[in-house]
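The structure follows.
In this view, the complex is presented without one of its protein chains, the others remaining in place.
Let's turn to subunit A:
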Amino acid sequence: MDASQDQFAIRVRDLVVGFGRQTVLDHLSLDVRRGEILGLVGASGGGKSVLMRTIIGLIPRRGGTIEVMGQPTGGHDRGAATTWGILFQQGALFSSLTVRQNIQFPLRENLVLSQELMDEIAIAKLEMVGLRAQDADKYPAELSGGMTKRVALARALALDPPILFLDEPTSGLDPIAAGDFDALIKTLQKTLGLTVFMVTHDLASLTTVCDRVAALADGKIVAIGPMRELLQSEHPWVRAYFHGKRSQMLQHEMR
């Protein structure tokens, strides 16, 4: 094992992704360090979700390489669930399964273990994301937005993957719930030693939980670093993003 493998959870080199004649990601390179929370910002429709989905393998790439935990990715392999957990924007819970069954699904598909242990692990995960055991027998349709996200997070973490992808984890949550969710992610990241890759628009999350922030514009990463450095960035889009009226207001409040 050389040092770079140890240091980086995800390495993206010269990634090109496009649909039809349109190129969304243009020779993009990005490193995610092990054990950090990286926030990714970018314009709506600018390719943030495309980048995430390409790393996961949901979208085919035209060129470039992606290494996850030192292994080049490609194709769908069944081990994927043990490498990463994904929290989709709308939760993507299976609507025909209860909360308990949703969390047990990856366990059931990937491991051989007794029903008793599976139940206990499901409840343990549920309690770790701040829900109660009584919620286990509800169906996704009966959950509020915040609870759906928490259950989806519990499902994503069912197999204790080293990497966690979050697609706009706080969108659609009220500021209190969003703050709680941020804190939860921070706690779990520390407890489980996770590497977190987070696509978000929430300036508060960026400031409070992210170790580093990457800005995606024109199909490239135009700036990357701690929030403080990004605020100093001279790139016009990054300036517009962080120094627009809304952002200014928020940062002023937070000071």
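We adopt the following convention: contacts are C-beta pairs under 8 Å (C-beta built on N, C-alpha and C of every residue); 3 or more make two chains touch, one makes a residue touch a chain; residues count from 1.
Rule of thumb we're sticking to: contacts and distances are computed from a predicted model.
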Per UniProt, the name of the complex member that is left out, chosen from "Na+/H+ antiporter subunit C", "Pimeloyl-ACP methyl ester carboxylesterase", "ABC transporter permease" or "Monooxygenase": "ABC transporter permease"
Option from A:27, A:190 or A:243 whose C-beta touches the chain left out: A:190
Option from A:29, A:65 or A:82 whose C-beta touches the chain left out: A:82
Touching residues on subunit A - with respect to the absent chain: 82, 95-96, 107, 110-114, 117, 120-121, 123-125, 127-128, 132-134, 137, 139-141, 157, 159-160, 190-193
